[in-house]
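All protein chains of the complex are present and in place, except for one that has been dropped.
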Amino acid sequence: MQLWLIPLLPLAGFTVNGLFGRRFSKGVVNAVAVGSVVLSFAWVLKTLIALGVLNTAYSEHYFTWIQSDAFSVGCDMSVDRLTAIMLLIVTGIGSLIHIYSIGYMAHEGGYYRFFAYMNLFMFFMLVLVLASNYLLLFVGWEGVGLCSYLLIGFYFDKKFATDAGNKAFIVNRIGDFGFSLAMFYMVRQFGTLDFGTVFSKAPAAPESALTIIGLLLLLGAAGKSAQIPLYVWLPDAMAGPTPVSALIHAATMVTAGVYMTARSFAIYTHAPVAMEAIAVIGIATAFFAATIGMAQNDIKKVFAYSTVSQLGYMFLGVGVGACSAGIYHLMTHAFFKALLFLGSGSVIHALSGEQDMRQMGGLRGKIPWTCWTMFCASLAISGFPFTSGFLSKDAILLAANHHAPWMYWVGTITAGMTAFYVFRAFFMTFFGDYRGREHHPHESPRVMLVPLVILAVLSLAGGYLFKIPEFLGTIFPTLEMPEDFGLMAIASGAGLLGILLAYVMYVARPGIPDAIASSLRGLYTLVYNKYFVDEIYDAAVVKPVVGGSRLLLWKGMDAGIIDGMVNGVGARAKSIGGALRLLQSGNARSYATWVAFGGVLVIVALGVAEGVTR
Amino acid sequence: MDSFIVISLIKTFVIFAVLMTTLAYLQWVERKVIAHIQVRPGPYRVGPHGLLQPLADVIKLITKEDLTPPYVNKPLYLFAPFFAITMALLSISVIPFGPTIEVAGYRTWMQLTDLNIGVLFILAVSSMGVYGIALAGWASNNKYALLGGLRSSAQMISYELPLSMAIASPLLISNTLSLRRLVGTQAGNLWHWNLFHGWQYVSFIVFLIAGFAETNRVPFDLPEAENELVAGYHTEYSSMKFASFFMAEYANMITVSSMATLLFLGGWVAPWPEQYGSGFVPVVLFAGAGIIALMHGLNPARKRDQYTLPVVGVIFLIVAAVFLLPVVQSWLLPLFWFLAKTGAILFAFIWVRGTLPRFRYDQLMGFAWKFLFPTAVLNLLATALVVALVS
Amino acid sequence: MDVILFLVFAIIAVLAAINVVVQTHPIASAVSLIGVMGSLAVLYLLLGAEFIAAAQVIVYAGAVMVLFVFVIMLLNAGAEVRKGRSFMASLLGAPVLIALLALLAWFVERIYPESVGVHFGGFTGGGPDAIGRALFTTYLLPFEITSILVLIAILGAVVLARKEID
Partner (left out) sequence: MTQVPASWFLTLSAVLFVLGVAGFIFRRSIITMFMSIELMLNAVNLSFVTFSYQLKQVDGHLFVFFVMVVAAAEAAVGLAIILTVFKNRATLNIDEINSMKN
């Protein structure tokens, strides 16, 4: 079936563009980069059609990667229904965003570099999704992290961009540390990293081991998917180009944590503590990020916190045992959040780089396509009835209610806040009077609008096209729970209330927000500054680590002991060399004589050895 | 064992004698042909139509003062011409002129010795030939000679590559390095020759061009370009030492021609089988030549021709008659075909000398490296591909 | 017959090799070295190494040594001047050489006391077909690597020997 072709096509694109892109025209770079991803998408479609219903996983073995005694890791890839969904999301949305990037990046420098990194990202993401064991998944996991770092720091001449890249990379290290430990523990416990074997052995393993593994995996997932306490990197990651935010930091990479926890479901079902931790972290993140999102003025920051919050929903879904609901939300979120980012990118593009919503307004008439596609996405994310976002969010909330009612209520409040801040952003951008400086906001080119329209359709109707819970019924246990229209009505009512509130505050009575902000100054400052989490982390973690490193590791360990050893060796070598230098007469014939002398010695030694053996 | 040595000695003697005569008369042929190309009679005084001119030349060269100039490096100065002629004659020893013959009950090959690696042997020996020229140029202690020697060594090394590459292609087809078996694989008729059968037109032409350069012949006679270098590497040589270089050049020409015949033109194989009358070709040719000579003798251009032409005509007729004798036909016919083919190529050598100007030195090297060598390599690759696909 | 052949060419080889070392003029050394190589080629034939014998003459005598002669002529290198000295070489040189020769000879005699006899035709596996077969099967990788080495050497020689880069 040639599964390897799926990731290798983008890799080929990366290789070609990375090596020769500098000499290519933009058309050729486009053709290579977009073509490779679209071909990959086509190959995914062909493969999935050929594989049919996929009741059982289909896997391919390529070669044994690591072999050590009984432990062996192969380069294996497999496709089951979960993978199939992820493949479609990654390659499908990836293709749309690549097409969009043609228009968005048209006037940027480092054009080929951007597309090369994007293709490399696609490669690693597909490896991550297709991997059939944890180690190969980890390869993709680290690879997407690398690409994320590269693309966040794409404008490497700007300090904040490179800082944001570093932050993302370092925070992710903490999560990856947890992931690595989890893998070590798995090797110790199960003797393998292969999904199938691990999951079949999991029920027999002691619960404590599974809990430890589960919590460590959760740490990894929290890093990659920006959950409390490791979410801080994602808002800063918006320093990258907007298509990157859409592809990596909304639709695909950040959902890798959700995918990984869902994939490890067999472990979590036997580790209820770890599972509860997922749910709690998820709901806490969802609520917490939503509150921050309400007070942000940078359009991309709003959506970044929204992403963190929505990821929290997905974790909540997985944590309460409704994995399929979590994956369902993962997919719909990929549609509407990608659309929101691409739409905001279109706005930014229209305003020549302006990101502050206070400098926008009234753009509805000037960029109508962007406006109305974003409206669709906003409806979807708000859980407006019968949009796809409504379907997936409701599935999660119902499952949460089934698990613990307080989670449902917190989730519902969060849903209301979500609707509020999304529509706040929408109204501030498109309604009211134009407050910006750019005189001629222009609609984006068609190559950017087409992906927007496709995603808008998917945001509204995607939930009906792909009925994920039914589809994943073979993999994850379906939760038996009654359809509760009352709860559904409350949740969507909260959303509608949020929309209404946003309309009143930002369209009907524009004076209200300032009044609220000044009356609740303390709270507003706290939220506006994101609860000072960055500052707290800085004081509590970064400063001590840096200070300790400087004093102990650098001055004491490195300069004192290691350098001392090296310098000492060097000094001894120097003095010995000084003595041996006398042999270096600079006369080649002397050297030749020494070589011949050495040859004689070797022969004598051989003779002695031979005499001994005889 | 003893008979082997005796036969070998006899063969050596015969081949040496014939070869030396041929070398001398090749010079006469060359002068005659060039003269006719330039519309002049050529050697005419010594003997009828200058036929005794080679003899006179030999006497002249032997009796000339053998001068050793001062300040030469004497051992090498003496060694160089000896080495050149030795190497030139050595390569003849493995060239087969015809199939096995039976003389007085002894079966033997018309060849001094056959080597498994005959082709390699000839390449090796011809690659040694460069020393004669290079050392002669150096030992003469003369700047013109030195320049000539330098030029020739560079030229011969350069052209050895396309030569080897061109040789490799027919070897791929014939799948042997023995010259004798090489001919065996081309037996039959015209269409079995490597030239036609293997589509070796390119390598044949490359071989000839590189052969011209290897033998330092026009248009590649830069080492002895007289208007630049006096006489090149043999400026300081006289008498028999000069003659050695001279003979070496002609012997090399014969070697190259024979190699071309063996590699590409099927050696002593007739162009079409004997049952279709190829055996009568020499008879017809010689008889025709004899009749023409007799007819010219009837109304001679000069008075002397009244006697000489009929004599020549009668000799030709006798030769034609000899070709009809069944006893000698078995070995004379292959020999005839071999000599005819070799002679045709030798004629091409002379023809080119009569018509083409000399190259400039940088053109010469550029031609070898930038055109001839890549062409030969491409041809070799194509041949290898075809051979691999067909077999 | 074989013994005579061996002795004749071995003596030629040794004499020529001594001449290589003794002659002060490079070109005399070069010509002597060609002599060594030629006689070694004959000995190779005696040992049944037809292809190697031909390659010895073509590659060594016909190409490598021509290059040497060419360079000597190009530089017009004269007899070497006895200028400068190596203390080490003059002090240790001769004893080391004698020791080396003695040891090597001792080894040969000790390890090959009942040595096999060499006679012409005793080994026939050294033809071009056998070499080619081994070269393109067992030794394919070394062969390809060597070809790359030669390519690098050509480039290196061109870079080193060309005129100043302008």
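A few comments on the model shown:
By letter and in written order, the chains are A, B and C; residue numbering begins at 1 in each of them.
To be clear about the criterion, contacts are C-beta pairs under 8 Å (C-beta built on N, C-alpha and C of every residue); 3 or more make two chains touch, one makes a residue touch a chain.
Predicted, not measured: the structure shown is a model, and the values here were computed from it.
One chain is not displayed; in the complete assembly it touches the shown chains A, C. Contact residues of subunit A toward the unshown chain are 584-589, 592-593, 596. Residues of subunit C in contact with the chain left out of this view: 1-3, 6, 10, 13-14, 17-18, 20-21, 26, 29-30, 33, 36-37, 40, 43-44, 46-49, 51-52, 55-56, 59-60, 63-65, 67-68, 71-72, 74-75, 77, 80-86, 89, 93, 96-97, 100-101, 104-105, 108-109, 112, 115-119, 122-123, 125-126, 130-131, 134-135, 138-139, 142, 146, 149-150, 152-154, 156-158, 160-161.
Here, only the chains that are shown with their structure count from here on.
Under the stated contact rule, the graph of chain-to-chain touches is a line, running from one end chain to the other without closing.
For this structure, the chains sharing the highest number of C-beta contacts are B-C.
With each centre defined as the average position of its C-alpha atoms, the distance from subunit B to subunit C rounds to 32 Å. Between subunit A and subunit C, the centres computed from C-alpha atoms are 65 Å apart.
Between the CA-based centres of subunit A and subunit B the separation comes to 80 Å, rounded to the whole angstrom. Residue positions of subunit C in touch with at least two other chains are not found. Within the complex formed with subunit C, the residues of subunit B that make contact are 73, 75-76, 79, 115-117, 120-121, 123-125, 127-128, 130-131, 134-135, 137-138, 146, 149-150, 153-154, 156-157, 160, 177. Subunit A contributes residues 585, 587, 589-590, 592-594, 596-597, 599-600, 603-604, 606-607, 610 to its touches with subunit C in the complex. By the touch criterion stated above, subunit C contacts subunit A in their complex at residues 84, 86-89, 92-93, 96-97, 99-100, 103-104, 106-107, 110.
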